[in-house]
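Every protein chain but one is kept in place in this view of the complex.
Chain IDs A and B follow the sequence of writing; residue 1 opens each chain.
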Amino acid sequence: MSLLAVTDLHVWFDLPNGRQLHAVRGIDFTVDESERFGLVGESGCGKTTAILALMGLLPPNASVAGEVLLNGENVLSRGEESAAPHRWREIAMVFQGAMNAFNPVRTIGNQIVEPMELHEVAEGKEAMRRARELLEVVGIPGDRVTHYPHEFSGGMRQRAAIAMALACKPDVLLADEPTTALDVMVQAQILELLVSLSNDFGLAVVLVTHDLPVIAQVCERAAVMYAGVVAELGTVDRLFHDPRHPYTRLLFAATPDLYGTDDVASIPGAPPRLDRELTGCPFTPRCDRAFSPCPTITPRLMEVERGHVAACHLNDSAIRKAS
Amino acid sequence: MTTAIEAVEAAESPVDVRPGLLRSKVLRQPQTIVGLSVIGLFVVLALLSPVLAPNPKEQVGPVFDPPSSAHWLGTDGGGADMVKLLIAGARVSLLVGFCAAVVSAFIGGSIGLASGFFGGKTDTVLMRFTDYVIVIPDVPLMIVAAALFGRSLTNIILIIGVIYWTTTARLIRAQVKSVRERVYVKRARALGAGNSRLVGKHILPQVAPLLIANTVLLVAYAIFAETFITFLGLGDPSLISWGRLIENAFIDDALLNDAWWAIVPPGVCVALVVLACTMVGQSMEESLNPRLSVGHLSPRRFRVRPAPPPREP
Partner (left out) sequence: MIEAARANGSAILEVEDLVVHYPIARGIVGTMQRRPKLRVHAVEGVSFALRRGEMLALVGESGCGKTTTAQTVLRLLEPDAGVIRFDGEDISGLPPRKLRSLRRRMQIIYQDPYESLDPRFRVRATVEEPLVIHRLGTKEEREAEVHRALAQAGLDPPDLFLDRYPHQLSGGQRQRVAIAASLVLNPDILVADEPVSMLDVSVRAGVLAILSELRGKGLGILMITHDLSTAARFADRIAVMYLGRIVEEGSAHDVVNNPQHPYTQALLSVVPKRDPRERTTPQILRGETPNPVHIPQGCRFHPRCPIAIPDCKEIDPELRRPSAATSPAHRAACIRV
């Protein structure tokens, strides 16, 4: 049984003008122990909203549907009530810009201890001892628990943020753009840390980013999201070498590679608005291989080989014959 | 296009003013509508007062006559109709309020602009000066100034205006400093734009809405200040204002005569206008700086819906 199983997750936001923004439109994926799973897509695709939903960290104007099974229990069944007990203890998150979210007037140690005490996992001396251990785990000398955030560099603060997320020994770690604002060398250090955490401690990591090469190097499996749906999901190897959704293929083509020789592509147009009903495949206007069924028939996620699914009519021989 | 991120994180950053912002956000809020209506009502009454309330001080009934069908709010210590007096009084009170607020806004806005834009020594000097003015207690200063410089309308306006500009100065300075660092201002400077263009075309338009919001709040202060200056006997004796009405009521021993209708209504009018201005001013400030509102800090109470029907195969 998977550690984390998301089934048909939907998230809507109430907009001030009375409409609703359907930000996440029915996504499914699973993550196992020790696995590093990537959620990749561009801005507005819904990836951040999706992982916020996994922790139940949605604002009052949001509504959800679907199932998020964490260790067999549905985190979303009763809203905040069912989500809260799992937060930080089984599933924790490193937010985007977490390195800048530290309280400047409290020591790092205190801030790592805080979730432990809040979630009743440890307190006092024991908690501080564990905080030291956590700092060591993330590569910071333990006696720096008494230091303040401004005494750490950006990379070290990011590590401290990871330590804070690990305070209550969760099973799943969600990381939202953990290295986006960091230099490439520091990024390499942080990614190396995430890999070792999943290998050494069995931590399941869900890495959310727009940076495809990061996913390619760090994750084993990934889902490519577009306009609130999963366009393609599979091992990173298959996503690159045998993409079955034009968006996946084009996204890789638009990512410059150091030693590549092909032209770097760009995808014309923009993602669709999510505050209205969408018909057909949302990628149609920008797709270079759209054909007759695409504007009207919504493609469903089809298995193209074991462990590899894609939502594109090009994979559906029945539909291709019919058009 | 509104992305999911934008929808969720709209409360995170201060908003750069763009056309249509006021119309879409501020004017929609109920408190703005209520506030503007109240102010509007009093403004109309004030403007029409020569027509609605000619000869307000004329005696039309017995002294301190209680409210009746002839005189809805009774009469004052001179037998004049309270309703007519209130309408007439609205004129002076509102006039002083608006004019003094404009004077304050002008002084405060100019100092804040100069301070924030030029920085350095100019900033230090101006802000030091502002600090000194803040320290002086406003009420005693107003009393002394009013006693010294005479009791004409212009003087009252100037006195109030010269006392209340300090908060505006600080507010505008902070905003100007922040806008000055915006990339589009730096860009314009890099293009070779001169100071007058930078301020006139780029900075002032961003700062103006905040200044207006602040001025509305200043009106509230100014009307209240006029009321108590006049109440203390320092106002122009020939003019009727709400403060004067309260003063007269005390002089004529209204309370001893149980004539609540001579004291309470003017006070209520002042309170209503001050409240209305505060509502409008605050809602404007909140729209311009969403961080002021704390709605996004409420506990997470997202809703759970049943799963939508499966899509067609």
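Note that a contact is a pair of C-beta atoms (placed from the backbone, for glycine too) under 8 Å apart; a residue touches a chain by one contact, two chains touch by 3 or more.
Here the structure is a predicted model, which is why all the values come from computation and not from measurement.
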Visible chains that the absent chain touches, using the contact criterion stated earlier: A, B
Candidates A:Ser153, A:Asn199 or A:Ser292 - the one touching the absent chain: A:Ser153
Contact with the hidden chain (one of A:Pro16, A:Pro141, A:Gly260 or A:Pro295): A:Gly260
Absent chain, residues of chain B that touch it: 1, 16-19, 182-188, 190-194, 197, 201-202, 205-206
Chain A, residues in touch with the chain not shown (by the definition above): 42-43, 153-156, 183-189, 191-192, 210-214, 216-218, 236-237, 240-241, 250-252, 254-260, 263-268, 270
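Keep this in mind: only the chains that are shown with their structure count from here on.
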Distance between the centres, which are taken as Cα means, of chain B and chain A, whole angstrom: 48
Of chain B, residues touching chain A in the complex: 1-5, 7-8, 296, 298-308, 311-313
Parts of chain A lying in touch with chain B, wherever the complex brings them together: 8, 10-13, 15, 21, 23-24, 26, 43-44, 46, 48-49, 52, 56-66, 76-80, 228, 270-271, 273-275, 297-298, 300
